[in-house]
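See below for the structure under consideration.
Left out: one protein chain. Kept in place: all the others.
This part shows chain A:
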């Protein structure tokens, strides 16, 4: 089932967040938005975080190399990395066509729900992109 991008939360730095309840925990699935992927322009490499890594909001959790730039990826939430999309770095061209499903990067078990309060809904995020674009 395709993820509905209008139901996701977004960080200023263009990571999307999809929160679901799993076994009593809140699990955030995280990727980078179509807008960011277009700006990054042809991703060629990606570093994933290690499973078990504790992240706070704004921490660097990975890096991507696009045409002529290495850019850090910033965690939009606080919690522990519980899963990473290990096939993604070897198949980066697919992220361009499918950033919200195949393009998920990691899952984080949230250690508080407050970090979600700083995120934008789709309408606000679209406005930011329009202003930046």
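Quick note on the criterion: contacts are C-beta pairs under 8 Å (C-beta built on N, C-alpha and C of every residue); 3 or more make two chains touch, one makes a residue touch a chain; residues count from 1.
In the analysis below, contacts and distances are computed from a predicted model.
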| item | value |
| --- | --- |
| Chain excluded from display, named as in UniProt, from "Helicase XPB/Ssl2 N-terminal domain-containing protein", "ABC transporter ATP-binding protein", "Octanoyltransferase LipM" or "Protocatechuate 3,4-dioxygenase beta subunit" | "Octanoyltransferase LipM" |
| Residue of A:20, A:70, A:97 or A:124 in touch with the missing chain, whole complex considered | A:70 |
| Absent-chain contact - pick from A:56, A:97 or A:132 | A:132 |
| Residues in chain A touching the chain absent from view | 12-14, 32, 35-36, 39-41, 44-45, 58, 63, 65-72, 74, 128-129, 131-132 |
